[in-house]
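In what follows, a structure is listed as structure tokens, so that the remarks can point back to it.
The complex is shown incomplete by one protein chain, all other protein chains being positioned as in the whole.
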Amino acid sequence: MTRGLFIGRFQPFHNGHLHVVKEILSENDEIIIGIGSAQDSFSLKNPLTAGERIEMIRDLAKEMGFLERVIIVPIPDIHENMVWPARVMELVPKFDRVYSGNELVLALFENFGVKTIRIKHVNRYIYQGSVIRNKIISGEDWKDLVPEKVYQFLKRVGFEERIKRLARNNGEVNK
Amino acid sequence: MTRGLFIGRFQPFHNGHLHVVKEILSENDEIIIGIGSAQDSFSLKNPLTAGERIEMIRDLAKEMGFLERVIIVPIPDIHENMVWPARVMELVPKFDRVYSGNELVLALFENFGVKTIRIKHVNRYIYQGSVIRNKIISGEDWKDLVPEKVYQFLKRVGFEERIKRLARNNGEVNK
Amino acid sequence: MTRGLFIGRFQPFHNGHLHVVKEILSENDEIIIGIGSAQDSFSLKNPLTAGERIEMIRDLAKEMGFLERVIIVPIPDIHENMVWPARVMELVPKFDRVYSGNELVLALFENFGVKTIRIKHVNRYIYQGSVIRNKIISGEDWKDLVPEKVYQFLKRVGFEERIKRLARNNGEVNK
Amino acid sequence: MTRGLFIGRFQPFHNGHLHVVKEILSENDEIIIGIGSAQDSFSLKNPLTAGERIEMIRDLAKEMGFLERVIIVPIPDIHENMVWPARVMELVPKFDRVYSGNELVLALFENFGVKTIRIKHVNRYIYQGSVIRNKIISGEDWKDLVPEKVYQFLKRVGFEERIKRLARNNGEVNK
Amino acid sequence: MTRGLFIGRFQPFHNGHLHVVKEILSENDEIIIGIGSAQDSFSLKNPLTAGERIEMIRDLAKEMGFLERVIIVPIPDIHENMVWPARVMELVPKFDRVYSGNELVLALFENFGVKTIRIKHVNRYIYQGSVIRNKIISGEDWKDLVPEKVYQFLKRVGFEERIKRLARNNGEVNK
Partner (left out) sequence: MTRGLFIGRFQPFHNGHLHVVKEILSENDEIIIGIGSAQDSFSLKNPLTAGERIEMIRDLAKEMGFLERVIIVPIPDIHENMVWPARVMELVPKFDRVYSGNELVLALFENFGVKTIRIKHVNRYIYQGSVIRNKIISGEDWKDLVPEKVYQFLKRVGFEERIKRLARNNGEVNK
């Protein structure tokens, strides 16, 4: 049995993420999805809470039939890079390899002797959380950038309204 | 659709926990299991990591056929009681009620207007994590206090050896 | 008896703040003034310490005759938005409503069922902390932007000198 | 104008505290009351929140006529002793001397060249927070150990019920 | 070139520590001494600051002629066991093996594939920090339990007086 780990912020989960998840599922029995910056929410960078992000991904996994093969784990930031992979290893079940397109993530895990696989993001300039959030702020269409099931979830929790609202004060409690 | 939340440290998951989980599943569509003190591990009070605790509970859920109905979420301590329920609500998907036998947990959630249900622990003096850990230290039998599937998992990760080893220096890095 | 809560950083307390305070006092028996980012000081964004900010506001309240009706409470940041209102509720006496012009603050408190009142800042582009601090750095006049009593306090603690000095190394210990 | 600083946890504010406060007021123009362990509440050691403690002391100050002479400031713990006086000095307005009966507090402030005054607690074995809390748990009378106004406040917020409830699970979220 | 790592709290550095240091120096070119619980001081468990502990060990190293072969590094606690070895590896120069008599320390480093060497403490019940601190409190002789140079340092910084003073209020800011 093998497990692949994939960490992202998923603000929101988009088609680029889906592409990677499918790839990992095709190469492993199970996938662990780590939800990064789990402590952050209601900010312009991280509008959704970790709980909402879990639900969004579970909804999709249920529809696509891989719910039993996915383990979703929120991972709070630690702001001490060298130590971050140890926190990840503490919070998630044992895994065989880390998939990432982020050189820092790859370097940090290599540092602890973990097997890493460099992924190529598809259409990186389109399928990107910040692109989607900016489209929402400027009132552009973004529906086709995320899976249909995710779009429904985001509509239900008022994702668009929340982002637009936060954008009015650039999302800081003490602006 | 309703969800019940149940938080514990699960060091390890025992028959008392199983009793509660079954009860919650009989009254709700889904159960959220919050893994408390998620940041702690390799200590006498919390020998297992959060990742191991996720795996232990998933193994059992898979065997008992409720894997699709359970959401397992590690919850790091915050040491600021008033604020703790807000952290829980941030990290887990929306839920309808909290089940707990701990008066502090009940009081804190009531404080935020969350619906709470007081549970009665069965055989509290036998089915208790600290009782099991102490039996292991003193070499007594503990197999019957946990579900068979959990026992197998604990054997596989060396739970007994870890506890006995930690007991030699009372589990502090700077003793 | 009713109480209104108003949170700001007050770097420094200016005429825009005064306008809001008067409004809240006209609608409530008491006002709680929460001093945000209380842990920060000697930075370009937060030159004054929380202690100095308490004193600045007390001086004014004494002069204007509302000292017995104001409760001033420093509130350290928590960098976990969902959890921040719980910390505020922990640190300040019970209140009936929150007054804010910040959409994030309003959203977070609404989330916990607290009554919120959206305030309109008067002359937002003039009465603003950052505007005042920048005027000081560039040597412009700023006296008329703050209450006379506040101006006297700021002169006494060397507010101008401190800001100008911090501006030389952009206010970071490890620049 | 002189100010004296007095720090305590005030769980609850009792006659011993009142004695000290009167002494400090007789020797200074103003008193700063620092509320220690401000982040803790709903625990057996700290049942009241910082906000409740502020209100309790204000009620008394109002009744006794020294409200305009008292500055009440919550002080969260830092768990780094050497650094704690610096945090206190950051959070409270300038003061002239610290009054304390705690040798550690005296030593730490002396370390930074602050003037300290060693106080003698009156009837230390009777007027003590833990004594009062234990009396409540064991159902003994405690009314005479606190000022009448404080007693009324504690009745109003359900102090006795909270302590008795917390005592049932020794006041830990993850017992 | 090889380096051995040895971590302790050194409250104070005693003959048992010296025995280990000599052993490590005989087997390695250099020794890294990690000062554990570096953030704690002025407490009954950790009376000396990290800075004082550095100086105490340097004084001895200078006298005994191994100053050029020792690297002394303060290591603040992290209260997240799995992550602690990563913090140690971040703070100290590369090393070849860890020497420890603490099973938890050994287990945590083994977890990351670091080579560990189990040491046997000599006269563990005599050469122990807590024994020395208790002897000081009860006024017993302790001079022979530490190297002469360390004793001189401790006399100079007032180690005995500090411990006796802290013992009067059991060393907590908010007792």
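Worth a mention:
The first chain written gets the first letter, and so on, giving A, B, C, D and E; residue counts start at 1 in each chain.
Please note the rule applied: a residue touches a chain if its C-beta (ideal position, glycine included) is under 8 Å from a C-beta of that chain, and two chains touch if they have at least 3 such contacts.
It should be emphasised that the depicted structure is a prediction, and the values quoted were computed from it without experimental measurement.
The chain not displayed here makes contact, within the full complex, with A, C, D, E. Which of A:Asn81, A:Thr116 or A:Asn134 touches the hidden chain is settled by the complete complex: it is A:Asn81.
Considering E:Thr49, E:Asn81, E:Ser100 or E:Asn169, the position touching the chain not shown turns out to be E:Thr49 (whole complex). Note that of C:Asp40, C:Asp59, C:Glu90 or C:Glu103, the residue touching the chain absent from this view is C:Asp40. Which of E:Val73, E:Ile117, E:Val131 or E:Ala167 touches the hidden chain is settled by the complete complex: it is E:Val73.
In the full complex, chain D touches the hidden chain at residues 78, 80, 82-83, 85-87, 89-90, 112-113.
The chain not displayed touches chain A at residues 7-9, 36-37, 77, 79-82, 84, 101-105, 107-108.
The chain not displayed touches chain C at residues 39-43, 49, 162, 165-166, 168-169, 171-175.
In this section, only the chains that are shown with their structure count from here on.
A separation of 26 Å divides the Cα centre of chain C from that of chain D.
Each chain gets one centre point, the mean of its Cα atoms, and the points for chain A and chain E are 43 Å apart.
Rounded to a whole number, the gap between the C-alpha centres of chain B and chain D is 36 angstrom. Touching two or more other chains at once are residues 39, 41, 49, 89-90 of chain A.
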